[in-house]
Each structure stands twice: as C-alpha cells, then as structure tokens.
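For this depiction, one protein chain was excluded, whereas all remaining protein chains were kept in their positions.
When the chains are written out, they are named A, B, C and D in that same order, and each has its own residue count from 1.
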Amino acid sequence: ASPAAASGSATVKIGIITAESGPYAPYGEEYLAGLKAGLDYLSHGTGVIDGRKVQLVIDDDADSPATAVNDAKDLIGQGVTLIGGTVDSAIALQVAAVAAQNKVLYIAGPAAVDQLDNLNRYTFRSGRESYQDIATAGSFVGDLTGKKVVVLAQDSEFGTANATGVKAVLGAKGASVSSVLVPLSATDFTPFTAKILAAKPDLLFVAWAGTNANALWTALNQQGVLGATQVVTGLANVATYPATGPAGSKITFLAHYFPGAGAGNAYETAMTSAVKAAGGQVDLFTPDGFTAMQMFAHAFEASTGDVNAQIKALEGWSFAGVEGTYTVRAADHALLQPEFEAKLTGSGTTWTPQLVKAVAPDQIAPPLPSTPAWSTS
Amino acid sequence: MSLLEIADLRVSLGGSAILHGVTFDVAASGVTALLGRNGVGKTTTAKAILGLYASAGSIRFDGRELIGLPTYAVARLGIGYVPEDRGVFSALTVAENMRLAEPRDRATAAYDYVYELFPVLKHRAAQSAGTLSGGEQQMLAIGRILLRPNRLLVVDEPTKGLSPKVAAEVAHALKEVARTVPILLIEQNLGVVRTMAGRSVVLDTGRVAHRGETRDLLANPVLTNQLLGVSTANGVSS
Amino acid sequence: MTTLVLLTATGLGLAALYFLVASGLSLIFGLMDVLNFAHGAFVSIGGYVGWTVADHLSGTFGLVGSLLAGIAAGAAVAAATELAVIRPLYGRPLDQVLATVGLGLAIPALLQAIWGADSRTWLLPGWLAGTVNVAGAHVPTVRFLLIGIAVALLIALRLLLGRTRAGLIVRAGVEDREMVTALGIDVRRANSAVFALGGAAAGLAGVLYGLYQGSVSPGDGTSLLVFAFVVVVLGGAGSITGTAVAAIAVGLVQQYADYASASLGDESVVILLAAVLLLRRRNLQGRPA
Amino acid sequence: MVHLVTTLRPETAAALSLTGIGWRVGGRTVLEDIDLAVRDGELLAVIGPNGAGKTSLFNLVTGLTRSSAGRIELHGRDVTTLPAHRRVRHGLGRTFQTSSVLPGMTVAQNAELAAQAAISGPYGSLKPWSRIGARARATAAEALERTRLSADATRRAGSLSHGGKRKLELAILLAGQASRPQQILLLDEPMAGMAVEEVPELTALIREIHASGATILMVEHHMEVVLGLAERIAVLHHGALLACDVPSLITENPTVREAYLGEPL
Partner (left out) sequence: MTRARFSAPPVRYRRIWRNNWLRALIVFAVLYFLPYSTISIPGVFDGPLDAPGVLQLLAVCLVFAGLAVSYDLLFGHTGVMSFGHGMFVTAGMYVTTILVNHAGYALFTSAALALAVTLIASLLLGAVALRVGGIGFAMVTLAFGQAVSILVISGSPQLTGGEQGQTLNSSAVPAALDGVRNTANLYWIALAYLVLCAAAVWGLTASTPGRVMRAIHENERRVEVLGLNPYLFKLLAFIVSGLLAAGGGIVYLLLLGGATPTVSTSNFTLSLLVMVVLGGAGRRWGAIVGGLVYGYASQSLTRVSGSSAIAGLPGILRGPLEQPLFLLGAAFVLIVFFAPGGLAGRLAAKTTTTGIKEG
C-alpha cells in the first residue's frame, strides 16, 4: 500500500484494491482515473470533501485473489472502513466476503458479475452488471416471438452466465435461445462460425470477455456470419475498437459507456477534463471510478464510523452521474443505470463510436431477488 | 627428446588432493606406460592432460603449455584420448560416433584401417552404440580415435573387457601405431604392457614412484612386487 | 461436407501453428536437454517485433519484413539467452529450468511494459486478409501461409539436422560433454547455434501467430506453450518429423472436437496426450550394460 | 516367504536352468536356443568373444530384459515372466559389467541399501529404520570389509576410481545377498580394470563366497582367474552355446582357441 503522508482525525481513508499490473491493468487504470477525477470534482480540486481530507490507499491485486484478500485484510487491519474496486469478478466476490466478515463497506467495480447483487449487506457496486448488458441488447430488437437467437460465448462462468441471462431475458420475449460455447483453449473460431450459420439465427448475441477478439470477428466476418444475421455485442474499451472495427459497420453495439455517451452532461465534462488534465483518456470503466467516489462521499458524509448509517444512506439513494441517473436499489444493492446503443464509424485502425440511443435504467433493471440475502432492518 | 613434459602436476577433486606433484615425460616416439594400483591417480593424470580437470603445475606439449587451454583446444593440437569408461555416445549410432571423431578431411584410408582392425564396427554401423557389448564399445572407443591425425595418444585401459584374442590384437595394433604416434598407455594387464614394452612410469598415491624401461621393471620381481604388488616377474598375463 | 473441408483445412492451419511453436522447443529440448520455459516468451517477442515492422511498412513488403524481423529477433534473443543464462549453468539442469522460467515470466511483463496489456491489431495485406474457396468452404488465406511456411521449416530443419554435424555434436554433447570436447569439438558453439535456431523458429512462429490472430498481446506465446509441450512429447523430443505428425494430430483432433462440443474441445488434447503416453509406455530406463 | 522357498524346493532341481533361451532384438538374434543347467553350489564361468551374448544372457536371467523364447527356472520354479525385483527374492544377485552404483550416496549407504533390501524382505517392507538400521549397517560394514573398501566408506560412490567402483559392485552384491539362502550370483567381468595386485585377492574372495554355498556364474575374460576358479566353463559364440565342460577340455577345444583365446600375450 502507498498511503499519502497526510493523516489525522480529519481524514477519511478509502482503500482501493484493483489491478495495476497483469492483463486487467488497463481496466484498473481506467477505474482509478475515474475515481481520482471524481475526488477532484467533488472536492473542487482541494481533495477535501465535507471537511475531511480524502486519502486513497491503492493496492495492486495483480489479478490474484490471494493478493487481493491479503490487501483487504491489510487495509481493514489498518482501520480502513471504506473499500472499493477490482476488475476481476472472482476477486470482487472474495473481497466482498472479507468485507462482510469484518462489517466494512465495500463498493465493487467494474466487476460485472450479477452475484454481487444481493450478496451481503455490506457490498454495493459502482458499475453495471451482465444482466443490464443483455437486457440492453434485448431492447434493440422489436418483437422477438418465434425469432431464433444464438449466444456466442466462451465456455466459462462468464460465458454460460451470459447464455443463461439471454435465455431468461430474450426467452421471456418469446425468442427461442440457443448457445454456441467456445472452449477457452480455442484459437481458431471457424468451427463455431459453421455452427452458427447452421443454426440460421435472426439475432446473434456475442458475449466475449477473452482476448483474441480480432480472430473472432475476423472469422465471423470471413465466414459471412455478419452478413447473414443481426449481430449484437458489447462495446469494449477504446483499445479494442480497431479489432471490432472492420466488422463494426455490421454490428450493433450495446455500450456500458464510451466517451461521449453521456451526451456531455456536467459530470461527464468534469470527468473528461479532469482525466485529460491528469494526462489520461476517458474509457469504458472511467465512470465506474467516478461513480464509486460519488457513492463513497455520500456514505461518509452520512457517517464516518457507523457502517450501518452508511448503508442506510446508500440504500435507495438516487443521484445524477456521468451516464445519467443512477439508483442504488435498496432490496439488493443493484445499481440501476442507463446503457447505450452505439455503432462504430471509421477506417483502418481509427474508429469512433456514435451514440444511437440511450436505454433507460428501468428498461433494463434486473429482476428483484426472490429470496433476499439479508433482512433490511 | 620428449613430446610431452609433465612437471609438478597437482590436481584436487572434491576438496581432496589427488595428485601431489607428478613429474614425467612422454617420449616423442614409442609407448610410455603409466602404471599403478587402483586409485593412485592414473586416470586423473590423463584427464588433467586433456584439460578435463583443473590442474596446477605444468604440462608442456611440444613446448606449448596446455594448462589453462580448453579441452577442445588441447585435442585439436593432436592429442587423441581413449577414456577409461570408453565415452561412447550411446544415443548415437556406431557410424555417428565415428563421424564425430573423424577430422574435417574425411580420411577413407583411416576408415579402412579401423574396419580391418575391428570388423564389427563396420557390421554394426547402424546400431546405437549404447546397445553394443562392452568389448564392442571398447573397440569403438579405440577405433574412432584412430581415425584422427594424432600426434599423441592417451589411452586409458584399452584392453579392459576385451577377449584375450582381441586384447592381443589391440596390443599389437597399438604397437604398430606407436611407430608413428607416441602413446601414453594406462594399463593393468601386464601382458599387454610387456608386449608394448617402451618406458614406464609408476604412480603411487598421486606421486611418481618409479621411471624407467618397462623391460627392466617387469624383470625385477622386487620392484614389481613393491610398486604393483605382483610377486612373479612375468606378472599376470591374460 | 463443406464443414468437414473447412474444419480440416483450418485444423491443418492450427497444426502448422503448433508445429511452428513446438519445433523450436523440440529442437532445444531434444538436442540440449533443456526444457525451455522461455520459449513462449521468445514467440511473443517475435510477434511484437514483427508487428512493429508491419505497423511501419504495410502491404506485402511489410509482411516479408516482419517475418524476417521476427526470425532475427527470436534468434538474437535466444542466442543472448544461451550465452548469458544457459551456458553458465551447464551441468545444473534444474537451475537452467528455473532460469528459463524466470525469463518466461519476465519477458512478457517487459513486453506489457513496452506495448501495454491491450492486444495490438495487426492489419493484414489485402490478399492475405481474404479467404480461398475450397470445395465451397471459405478457408482463410492466412492458414495457407502458415501451412506453407511450416512445411518449409520442416524440410529445412530435416536437412539441417540430417546433413550437418552440428546436430550430431549437440546430441552427443547432451550425453557426455567432456568426451565431445575431448574429440576437439567446441560443443558450446554448436549449442549456441541450436539455441539460436530454436529461437529463430520461435520468432517466426510469433509473427505468424500475430497474422493468424490479426493481433498480438504479451501473453500470446506463453498461452501456446502447453500445447507445444504436448506436441513435443507426443512427437518424441528431438524428432522433427515426429513433432510434425504430433502437431497435425493435435490440430485436427482439437478442431473436430471443438466443433463437436465445447467441453470436449477443451479436454480433447489432454485426453489424446494421456491416452497415447499410457498406451505406448515410453519408460526411459537405462540400457543393459 | 524365504523359508517356504527352501522347504518347497525339490532337492533334485538345478539352481538355475535355462531351456531353449533365445533373444531377438532390433532384427538381430543375439541369443539362440540356449540350454544350460547350473548345479546348486556350482561355479560356472561363461566365456566367449566380445559380443557373444554373455551380458545379454545375464540380463535375461536377472529379468532386466525379457527373453523372446525359452524358459528360465531358479531352484525349479519358473521365473520366466517375473520382473527383476521378484527374481531377486529367489536368491538371484548380480554385478554389472559397467559399474552401476548410486553415485550420489556414500559407499556405506550403497551397501546399506542392499542390506536393507535383503533384510526388510519382499516389498522392502516399511519397517522403521531404527529397527533394521543396526543390522543393515553391520552387514554393509562386513561387506565393505571383505572387499577392502572400509577406508572409503564415507566417500561418495561417484568419486571412487574405476577399480573402486568395481569393488563396490561386489560389496553391494555381498551385502544384498548375505541374508538370502541359496544365492545365485552372476558376476559380469569382476576383474575388468582391477589392478594386478587386486586380482588374487578378489579371486580369493570369490572362492570364499562360493565355498559358503553360493551358486556362481561368472563372465570373465581373465583366463587365469577363470581357470583358477571355474568348475565348468560355458562358451558362448555368436549367441549360441558352443560348449560347456570342465576347463581342461575347454582349453583344448580348437574353436575356442581360434575364436577366443588366440595367441596368449
């Protein structure tokens, strides 16, 4: 950990555990940039919010659960009661457990796994979840009754979760959903394109977390899948635009966020300028950081010591932010938020996303849990 | 005059001193036998000459200091080595073993000579050396060295494991070779030593205990008894 | 039918990729008995160097350039490794492994530090980006490039090892370095040569993997390493032809299995490996003496 | 277990009997149709030109390689299909032509392991070292004593001189077989590379072992030793059993003279 020099009664420590090295480093950096931008914005550049000096203690989890848990315990041991971050859903779940054990507030992000909702009283999230992505995709197509939908995903928890998610969401709209799963070890994707074509879908939903996205899109393009059916997928961070670019014109993107998605609202402009000032670039997960800081601030403005008060303050809190209006749903701590439909325009290796339309939070709100994980007292 | 001059050669292995100051010469022609009981340091001496063990003192070959030279450089000076454990490459075929040893300019004459001496090497050319019989391996070790244009041969127990007949043949062959190429011969079989005659050096626990004409040594029961521990003058023959 | 053709063709492409990576590994392991865990890193280096070249000069010219650059880079890095890390550790096989593991960790991290964690897109020259119609199947042109080069490499290596003394020297060196040097041979030079050769193959593989994927990322080579090991073992270390056969087997099996079912696709290779090894009990006992 | 063997053994049976033994490998016939019966307590020398198949024969008998034809019996029980380690329990022991010791362990530990293997019975049972250690050490010490290696007991076996390793081979054999009844020992060129002075001593040692009741097969090129020790001599030639008879007759045999002895030096 690297605690800044300043400390004392008038400071609040916020512990951040996220990837600064390893494959997820870029996302971690995006998040941190947003976080700092948020602090800058909320403290009007002073670093002091509500009369308290905010001190960020940032730990690199290097995408290892062991390190993350160790960091969490270390932070808690140091008396930190506000913890945030992590890209990797696996790690987020582990940290959430530690937070609950020790009754400290944890605001996860950008980890997208649905289980972070309704997990425990102490865990919140500052980003979107897979369900909302899927629901967004669902909102693109009109009447789905009798339509064939195919999900292309990796044969992993993330992939299968998406597949089941799509079944639930679009199946409810009368679509018949099947899935084509890709082994994690696969480097050649032609077999799967063949399968997809054989299925003759009306809509192809691509849920891709893995690397080698290029190879995937090239294959889909070369084998004529993109021509044969409507294809929907999530718009990843800026660096991947060139990968999806060539096929981009034929794809409808659902976007958690991309630069400009906020249509230049106050928060977005503030965030953008702050990040630019810091020599960075706004990207997919920058808002998650910004939002996290908003939530932290709201929490410790309610109380610095009493976690229950903080939870109370956050539960049901609705606020304006980078992407639009957010609501922390009291029942399961899901973060209701807008998502976007976008398309890529450009050529070569330079592509820019264009906003097609924003999708309202309630339109894509995840269903309430049948059995609450805790009793809201 | 002498081709190889070893002076005050000292070697220690695994922390213990093995050779404490060995001094002897190898004449420019004929055979010089290096004799001694088991474990006195014969092989160590040979390996030191080849630069396989780090050593102190001086080893001058044709006036050139060998100590400090890497082994391949020593070998390139024309010193051929037949190690005690034969050192055949078991993973390679007989032919490949020989190809490794042969000089750049492939001497077919040499091949003919070797094949004549050890026909088995020809018949087993394609067999992997590791599966050769002990004696066959010994033949390969000797044969492949004879392919090279040597100026000095260091031969460590060449007749070990050879049938009496072949042992005799090898002895005579080496004697032939010795006419043109001087040989430093380490040998336990006194019969062979006698055939080759020449001079001999006897080691005892890392020191030279005796130098002189082989004939005289073997003719002297007292000496042989004291140095080699054999009572009868005409020692043990195979 | 077309599907079968497609699967087979692309399967062979995959096989070519595996062969490219495994051949260098097999060379170094088979001849020098060094299990080189840095091989994957060499591949990645080749990839990035190649990508950098292609990034500056586009088109076919750039393609050739990046291939050459990749080979050169791979060879250079490997040679350096042999000189600085492997050579001082001869006779200490465990330490050699540890050192290569270290490099295997450090190099990708280094690449990430230089080029970032995000994969870099590799724009193929037009003629390579398309597909070739084989009996109705659209086989990506790149695959043919890979197959072609793999075959060329196979032939080249066969000739090199079959005809040259170097292969012989190194093989002998693994068994008994002292005796080889006692035959007046400087075994170290041969070793460097072989290591560099293996590295060159790795570099080439790196570039081609980049083309194959249309991108490069730091972990590329390492991710292929397990498959490479499998191929090497199946083919028998040091046997180039064996490696080729094994690569084809693995490539096709994996491709077909992937099509059959995802979970099967993942397991197929390891099942193949276990089966083959257990059935043809290769036990490395000493020779009768 | 060991006792069973003794009681079950039919008195008539030869210690070792080979019937129609053949070994083909790599398209070559190394051994062909060997019939040989070694009497209990006999000392049989096996001679023959290099490459005749002597070591191969030993490998077949010890089970390191499997014969492609024929039947091997130890004390009347068929062991043709048994793995090497099972045959040892019928009293079989051997030395190797090229010394095969445990280079990283001390000379003493080499012998101790052999002793332990013999003491702790079939599966090298898991008896605690504290129980068998003392015995093993004693046996080992004795074996080293008899082979004059006591002085080197604490040295790494790998650091022994060639002759030293040859002696250790014998020591291991002694320690390993000490506690086994009706031993059958195969010695592959015990004298190779031994200093002349050692030869008489080792000869004496082998005679001693033999006198203690062991059946011995010995491959040796050292004719003086062979003639000094052997009760019978078997001659292998091109993988076939050329002759098997008392020394005097063998040395007369013209083929043996021509193919094997040649002109003695």
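Keep this in mind: a residue touches a chain if its C-beta (ideal position, glycine included) is under 8 Å from a C-beta of that chain, and two chains touch if they have at least 3 such contacts.
Fair warning: this is a prediction, and the values are worked out from it, not measured in the lab.
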Item to check | Touch with the omitted chain, as defined above, among A:48, A:62 or A:270 | outcome: A:62
Item to check | Of C:57, C:159, C:226 or C:260, the residue in touch with the unshown chain | outcome: C:226
Checklist entry - Thinking of the whole complex, not just what is shown, which of D:34, D:47, D:60 or D:118 touches the missing chain? => result D:118
Checklist outcome for this item: Note that subunit A touches the absent chain at residues 1-2, 20-22, 58-62, 64-67, 69-71, 73-78, 89-90, 93-94, 96-98, 100-102, 113, 155-158, 160-161, 183-185
Next on the checklist: Just checking the interface: what residues of subunit C touch the absent partner chain?
Outcome noted: 33, 35, 37, 85, 88-95, 97-99, 101-110, 112-114, 177-178, 180-182, 187-188, 226, 229-230, 233, 237, 262-263, 266-267, 270-271, 273-274, 277-278, 281-286
Checklist outcome for this item: Residues of subunit D touching the missing chain are 62, 64, 83-86, 88-89, 93-94, 100-106, 109, 112-114, 116-118, 120, 123-129, 132, 154-156, 158, 172, 176
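Everything that follows uses one rule, which is that only the chains that are shown with their structure count from here on.
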Checklist outcome for this item: If chain centres are mean C-alpha positions, then the most distant from subunit C is chain D
Next on the checklist: Between B-C and A-C, which chain pair is linked by the larger number of C-beta contacts?
Outcome noted: A-C
Checklist outcome for this item: Distance in whole angstrom between the CA centres of subunit B and subunit C is 45
Next on the checklist: Centroid from C-alpha atoms only, then distance subunit A to subunit C, rounded to Å. What do you get?
Outcome noted: 37
Checklist entry - When you check subunit C against every other chain, which residues touch at least two of them? => result 288-289
Checklist entry - In subunit B, which residues are in touch with two or more of the other chains? => result 131, 134
Checklist entry - Once bound in the complex, which stretches of subunit D touch subunit B? => result 25-26, 47-52, 54-56, 97-98, 156, 159-164, 167, 189, 192-199, 221-224, 259-265
Checklist entry - Hey, which residues of subunit C end up touching subunit A in the complex? => result 3, 6-7, 10-11, 13-14, 17, 109, 112, 116-119, 121-123, 129-131, 138, 140, 212-215, 217, 219, 224, 227, 254-255, 258-259, 262-263, 265-266, 269
Next on the checklist: Considering only the defined contacts, which subunit B positions touch subunit C in the complex?
Outcome noted: 50, 52, 70-72, 75-76, 81, 83, 87, 89-92, 96, 99-101, 130-131, 134, 148
